[in-house]
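Note that this complex is displayed minus one protein chain, with the remaining chains in position.
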Amino acid sequence: MELLIFYPLAGLCVIFALGVVFNKNPIGSAMSLIAMMLGLAGIFVLQQAHFIAILQIIIYAGAIMVLFMFVIMLLNLKGDDAVWKKREKNTLLTVLTGLLIAGVLYKVLEITSAGEFDSPAHVLETFGTVREVGTILFTEFVLPFEVASILLLVAMIGAVVLAKSKVD
Amino acid sequence: MFSYCWIILFAPIAGFTILSWYGNRMSRERVGMFGCATVGLSFLVTLVALSELLLDAEKQKGAVSTLYNWVTAGSFSLNLSILIDPLSVFMLLIVTGVGFVIHVYSIGYMREDPEYSRFFAYMNLFIFSMSVLVMAADFFFLIVGWALVGLASYLLIGFWKEKTSAVLAARKAFVMNVIGDVGMIIAAFMIFDHLGTLNFLDVFTLAGEAFRPNDDAILLITLFLLVGAFAKSAQIPLHTWLPDAMEGPTPVSALIHAATMVTAGVYLVARCHVLYELAPYTMYLIATVGVVTAIFAGSMGMVQYDIKRVIAYSTMSQLGYMFLAAGVGMYSIAMFHLMTHAFFKALLFLGAGSVIHGSNDEQDIRQMGGLRQAMPITHITFLIGSLALAGFPLTSGFFSKEAIIINAYHSDMGNIVFWAIAVLGAAMTGFYIFRVYFYTFVGQPRTSVHAHESPPIMTAPLVLLAFFSLTVGFGGYMVDDFLATYFGMHMPHPDDPVFETIGVGAGLVGIAAAIVFYMTGKDRLEFIKQMLAPVYDLLFHKYYIDEIYDYLIVKPTRATGAFMEEKVERDGIDMAVDQVGTQVREVSRVISLWQSGKVRTYAFNMIVGVVIILMFVVFQ
Amino acid sequence: MDISFDAIPLAHYLLLSATLFVIGVMGVLMRRNAIVVFMSIEIMLNAVNISLISFDRYLNQHDGQIFSFMVMCVAAAEVSVGLAIIIALFRNKPTVNLDEFNIMKS
Partner (left out) sequence: MEPIPAPSIDLVSLAPVLVLTVFGIMVLVTDLFIGKNKSALVFISLTGLLMAAISSLAKYDLPVYSFNGAYIVDHLSVFFTFIFCISSALAILVSIDFNQREGIKVGEYYSLILFCTVGMVLLASSTDMIMIFLGIEIVSICLYVLAGIRRNDPKSNEAALKYFLLGAFATGFLLYGMALIYGTTGSTKLTIIAEMIREGSVRSEPLMLMGVVLLIIGFGFKVASVPFHMWAPDVYQGAPTPVTAFMAVGPKAATLAAFFRVFAETMPEISPSWGILLYILSVLSMFIGNLGAIMQTNIKRLLAFSSVAHVGYLLIAIIAKNSLGSASLMFYMLAYAFMIFGAFGIVILIGRKGDENLEIENYSGLAYKHPILALSMTIFLLSLGGLPPLAGFVAKFYIFSAALKEGFVVLVILAVLNSAISFYYYLKVVVYMYMKEPIKEFNITLSPMTLFVVAIALFGTLHLGIFPGPIIALAQY
């Protein structure tokens, strides 16, 4: 059952991720990214992380991507980015990233064969609900939660300082 | 105990500080007086320390005076401390004593220079650095002093900074010295790694138990120390900076590049004799390099025309003798020669300075001649210095050099080859120095420049040094007694009349050869009538002997010397050093090019790093 | 009710995560458009989130979800600042082609 859901979703995620990279038009990239994020939300649901799945949609697909689209529109960017402009360099890059992929996959497969991670834990029905996550967020991880507010404040100040139109 | 000895350090550094800040606002007389006074004070304090050591044999074991604990890291701590023992006081006497005389001389020599106070500031800095070097109680401060004298030397060689050749020479000297410093530092780390301390007294006590003779560790330590010693003392192959260093003012050459700094390498070997005795292979290397440098530099000295370069090569050669002595285990003889050499070589340099000063900054001996009448005091003192250098009997050089030559054969580690080469070198010494003497003082003036005698402030030091050059040789026994506590032995006096005579004879033969080739016409006849009539008759019975000698000896020698200079020095060693510099800059350029300014390149490089690291971990 | 997860080993999720991460890296390396590069970085962050959440599911705890929550915060913060930088940049030089920004180099 899970397999049936997982593989199509995973496949879609990968395809859309590739779409982000290879789409010549920034808007197309952004759309692919949104689609990929929705796919990921599905995968999160599959893993019982309902709260995060919702956040994924609201924050990422909603807020962040809207910001991206907004900036792309604002700057009126066209598809001026030829992906394969310099062939020789890109070949080199591809070879290297290929090596990277090989290394990472090799590693992961090694883990798989080691059998350490074969069986996931049996979890309760309440796993990953807002209540569960919220409880732990406000008890054990209350400090990161508060610090995140400083982070967002800083980001806000920074964005305003850099992007405000008044030139002084 | 000996806490007053800190004055020896504080006086010159105070002089340096004050002169560099207020020197421009002080009158010239004041600057000169002040610059000399600080060194004089150091010298007086050294005398006090000397008397204390002489009066109380118990104190000759050495004492450490600590100012305060500087840094402590775990079990290891560095104290600001000085070591007062016979060896350091002996070196201090030379440094501050000869240093003082040369300071006085500089008052006259540098009189015309617009940057008078800067010169004295640097000179004081040098005295301070050198005092740090010889008074250091551990390897750390030894290296600090080591680097500081390198810095002072750099500043003084490049003193006339508008002169490009001087700046280049300064840089070259600095680079060479840094090579030596790095060697020293590596050695210090290895010592610390093996013994857990850098303190001289502890190191020398522990070394005997920690190392077996000719251990890899002790060999490496002594070799790395030797890199420092050779770089500082201009021994092959780290010697090329010394002749170039003559671009600096002459008092600098006298003080740094003859009497004191260049002898630091010999001092180092003597100071660490405990370590070197554990490494006989290294000792052998020292003696070999010393003796090779002695004739190599001697042969180059024979073909130079710049008066200062001849003396510079001579310094290298004499340092080679000192290393030879140290290498065969005769430390106190090395130190004895170090002392006599300090006097007569300083004398020769100052005499040369006086000549240059008197003949309007001319340094080429072919442009000189007949200065005997114009500069009588300089002439006499220079002659005394030359005789001492050549080892003329009963001058100071005679005693010390004879002792080295004879021990090169007779000591346990000596052999006949060392002896033979040393004798050859002695003959060369006599030859090249009298070649200069004859070119300069005898014959007719070769240019129309009207030479004049230097002022008394310059000739007085000459006379003083000449006096010592003549007399200190008789103090050999005293030096030996004084240093015997540190080296734990007296210098032997092998009785071997044949070898001794040959040794003495070599110097005389050199002198005679110089007379033969470089005295001309009337002067030669006159001179020969006066002094060497029999030899002259023997050698000059027929005029064509001149030509034969020329073909058999002079030309080959000259060719060898020129070859050495051209091929070995310029193309070999200098090239190698230049290449290092060029390659370093090349690497630096490549790194800069890599910095293309493009974000994607940077990201790409990061990924290359990531991939390499991941591969490393995955396939480890 | 307990939910059984026998069907999919963790490694598959990790593999997905790694694949997406690498795609993100490739995007950063290949694209010249600053905004697309930036989006590729977002793919990398998302890929990490998959790992975190899969580990959580496997370990039966929520720390990873908190972590990925924080990652989202950080991503939001970075996006706001990053886009602000790109806008400021665009004012002085109307392009987002990364190769055209190389005033400073050795």
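Every chain is named by a letter (A, B and C) in the order it is written, and numbering of its residues begins at 1.
The rule is short, and it goes like this: a residue touches a chain if its C-beta (ideal position, glycine included) is under 8 Å from a C-beta of that chain, and two chains touch if they have at least 3 such contacts.
Note that the coordinates shown come from a computational prediction; the quantities given were computed from them, not determined experimentally.
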item: Which displayed chains the unshown chain touches; value: A, B, C
item: Per the touch definition above, residue among C:8, C:30 or C:70 touching the missing chain; value: C:70
item: Omitted-chain contact residue, chosen from B:51, B:69 or B:165; value: B:69
item: Residues in chain C touching the chain absent from view; value: 21, 24-25, 28, 34, 37-38, 41, 44-45, 47-48, 51-52, 54-55, 58-59, 61, 63-64, 66-67, 70-71, 74, 77-78, 81-82, 85-86, 88-89, 91-93, 98, 101-106
item: In chain A, positions touching the absent partner; value: 107, 110-111, 114, 116-117, 135, 138-144, 147-148, 150-151, 153-155, 157-158, 160-162, 167-168
item: Residues in chain B touching the chain absent from view; value: 69-74, 76, 78, 144, 158, 161, 167, 178, 181-182, 185-186, 189-190, 192-193, 584-585, 587-589, 591-592, 594-595, 597, 599, 601-603, 605-606, 608-610, 613-614, 616-618
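Here, only the chains that are shown with their structure count from here on.
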item: Arrangement of touching chains [line / ring / star / complete / other]; value: complete
item: Separation of mean Cα positions, chain C and chain B [Å, integer]; value: 66
item: For chain A paired with chain B, centre-to-centre distance based on mean C-alpha positions, whole Å; value: 71
item: Cα-centroid distance, chain A relative to chain C, in whole angstrom; value: 5
item: Sequence positions of chain C contacting 2 or more other chains; value: 25, 29, 32
item: In chain A, residues with contacts to at least two other chains; value: 93, 97, 100, 104
item: Residue ranges of chain A in contact with chain C within the complex; value: 1-3, 6, 10, 13-14, 17-18, 20-21, 26, 29-30, 33, 36-37, 40, 43-44, 47-49, 51-52, 55-56, 59-60, 63-64, 67-68, 71-72, 74-75, 77, 80-81, 83, 85, 90, 93-94, 97, 100-101, 104-105, 108-109, 111-112, 117-125, 127-128, 132-133, 136-137, 141, 144, 148, 151-152, 154-156, 158-163
item: Interfacial residue positions of chain B with respect to chain A in the complex; value: 604, 607-608, 610-611, 614-615, 618
item: Complex contacts: residues of chain A adjacent to chain B; value: 93, 96-97, 99-100, 103-104, 106-107
